[in-house]
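Excluded from the complex is one protein chain; the other protein chains are retained at their positions.
Let's turn to chain A:
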Amino acid sequence: MRAFWSYLGYDGAWTAQTLRALSELAVGKVAVVEHLDLPDAMQHHLMHMGFTPEARVMVVRRAPAGDPTVYAIDGFEIALRRETAKSILVRQTEGA
């Protein structure tokens, strides 16, 4: 259980920084990429496209059908499906 909490970023006291899946973020929110949990090849590809730990990502808009979602990272706009974004864990920054 302890490992599970620390995996989520819980360090004994809830701070403003909790880990969430990127897919859960509402449009307009900003967060910092913490960790990717995807197959190797895809993970590397995404990291080279900007999804590296500590990168700031913003949810720009959802496609007309509600999925995929457009994310801004490093000034680029990249669209990901929900199933991919849910494997990208982010730390939501306070006030964002």
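One rule holds in what follows: a contact is a pair of C-beta atoms (placed from the backbone, for glycine too) under 8 Å apart; a residue touches a chain by one contact, two chains touch by 3 or more; residues count from 1.
Here is the rule we use: contacts and distances are computed from a predicted model.
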item	value
"SigE family RNA polymerase sigma factor", "Ferrous iron transport protein B", "ABC transporter permease" or "DNA-binding response regulator" - which is the UniProt name of the missing chain	"Ferrous iron transport protein B"
Option touching the unshown chain, where A:L19, A:V32 or A:A55 are the choices	A:A55
Sites on chain A contacted by the missing partner chain, in the whole complex	41-42, 44-50, 52-53, 55, 60-61, 63-68, 70, 72, 74-81, 83-84
